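Every protein chain except one is present and positioned as in the full complex.
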Amino acid sequence: MNFSMVKRLILKDWYLQRWLILGSLPAGAITLGIIAIGGNAGFFLGILLLVTVIIAVGGQLAVATMVSERKEQTLAFVISLPISYREYTAAKILGNLLIFLVPWITLVLGSFALLMFPPALHLGLIPFVAIMAAETFHLILAQRHHDLADLLVASKNAESMEDDGRTVNFKKLLGGHTLLSRRRHAGAKAGSGNDHNDLHRGQAV
Amino acid sequence: MHSDLVISQSDRRPMYLQIMEQIKQRVAVGEWARGEEIPSIRQLAVALRVSVITVKRAYLELEREGVIVTQHGKGSIVASDPDLSPRLYDQELAEHLEQVVRLGILLGLTPEELTSRLRAAMDRLIASRLTKERL
Partner (left out) sequence: MKDLSVHFAGVSKKYPHFALENINLELPTGSIMGFIGANGAGKSTTIRILMGLVHQDQGAVHVLGHAMPAEQVAAKLDIGFVSEDMRLYKSATIAWHMEFIRSIYPRWDQSYAESLLQRFDLKPQQKVKGLSHGQRVKAALLLALARRPRLLVLDEPTTGLDPVARHEVLGELMAVLADEERTILFSSHNTQDVEQISDQITFIDRGRIIDSDDKEIFLDRWRRLRLVLPPEATLPWLSGIVQISGSDRLPVLTTNSFESAMVSACHDMGATVQAVDSMTLEEIFVASVQGGRERQTV
C-alpha cells in the first residue's frame, strides 16, 4: 500500500471540499454559542443543530466525494494515476473518516468545554452529547460501509470502470475489528449483485 | 530547412511519393546541396506531422534511386552525384500507356486515331495551363 499516494488522494479530496469543511467550524461554533447562551430553548435548538452539523458534514459531505467522483466522471482521471483500486478505496474511507472526525472532535471538545460554565443544566449535556456523538458516529460508519458496498457492486458491473475482481478487505484496511454486523451487511450487499441504487449502471463496452 | 517541405492532403498520391518528389526538387534546384546533411527520418516525420514509417519508405526509395546516401548510425546526406532520373514516373507512364492502348483496342480505334486523340488531349492540357497562368 503506497501511503504517500493515499495521502495525496486524501488531501486532494479535502482540497476539493475545502469550503464545506471550513464552513462547518463557524457553524459548530455558533451552535455551541446558542447552547451556552440560550437557556432551555437554546439547549434543545443547540442539540438539534449539533447533530445536524455532524451529520451534514460527516455524512453527506463524505458521501458526496464518492458519488460526485462517479457523476462528474473524474474517476477515469484518478484511476489512471499510479494507484490500484485498493489505494483509491483506502483513501476514500480514511479521508472521509477524517473529514467527519474534525467537526466531530471539535464539537465534542467544545461541548465538554461548555461544562465549565454554570448553570448545572449543562451537566445534562454530557450523557446527551456522548450518546448523540456515539450514535452519529455509528450511523456514519454504517453509511460508509453501505456506500462502499455500493461502490463495489457498481465497480463489478461498471460501465466504465472495474476493479480487479477481488473485493476490498475492510478488516485489513481498518486494521482491526469493525462493527461486524455492518461488515456482514456490506458483504451481503456486495455479493448480491441486485441493486436499485443509481450507482449501479450496467452495460460495459 | 526541412520545414520547407509541404505535404498536400488533397493530393491523392501516396505520401511517400510526395515527400520523394519534393526532396528531389530541392536537390535539383540546389537548395539541398550535394554532400550536405539532410534531416533524420524522425526529424522530418515530426516536422511534417507524418508517420515515421512513411518517411522511412521515402528515404529507402531515394537511396535506391541514388539521390541520397544513408550512413549507418549517422543519418543521411545528399549523394555527391544524385541520379535524378524520374524512374518512378517512367513506370507510371508505361502503365498508363498500356491502359490507353487497351482502351483504344476496345473502342476499335486505329493507331492513327489513337495518336491524334493523344495529341488533342495534350493540346487541351497545355491550353488550360496557359489560361491558368494568365489568370
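As written, the chains take the letters A and B, and residue 1 is the first residue of each chain.
Note that contacts are C-beta pairs under 8 Å (C-beta built on N, C-alpha and C of every residue); 3 or more make two chains touch, one makes a residue touch a chain.
All figures in this text were calculated on a predicted structure; none of them were measured in a lab.
Visitor: When the complex is taken as a whole, what residues of chain B touch the one chain not shown?
Guide: Here the touching residues of chain B are 9, 12, 14-16, 42-43, 45-46, 49-54, 57, 95, 99, 102-103, 106.
Visitor: In terms of residues, what is the contact footprint of the unshown chain on chain A?
Guide: Its contact residues with the unshown chain are 2, 5, 8, 12, 15-16, 72-74, 76-77, 79-84, 160-162, 164-165, 203-205.
What we mean here is this: only the chains that are shown with their structure count from here on.
Visitor: Centroid from C-alpha atoms only, then distance chain A to chain B, rounded to Å. What do you get?
Guide: For chain A versus chain B, the centre distance works out to 69 Å.
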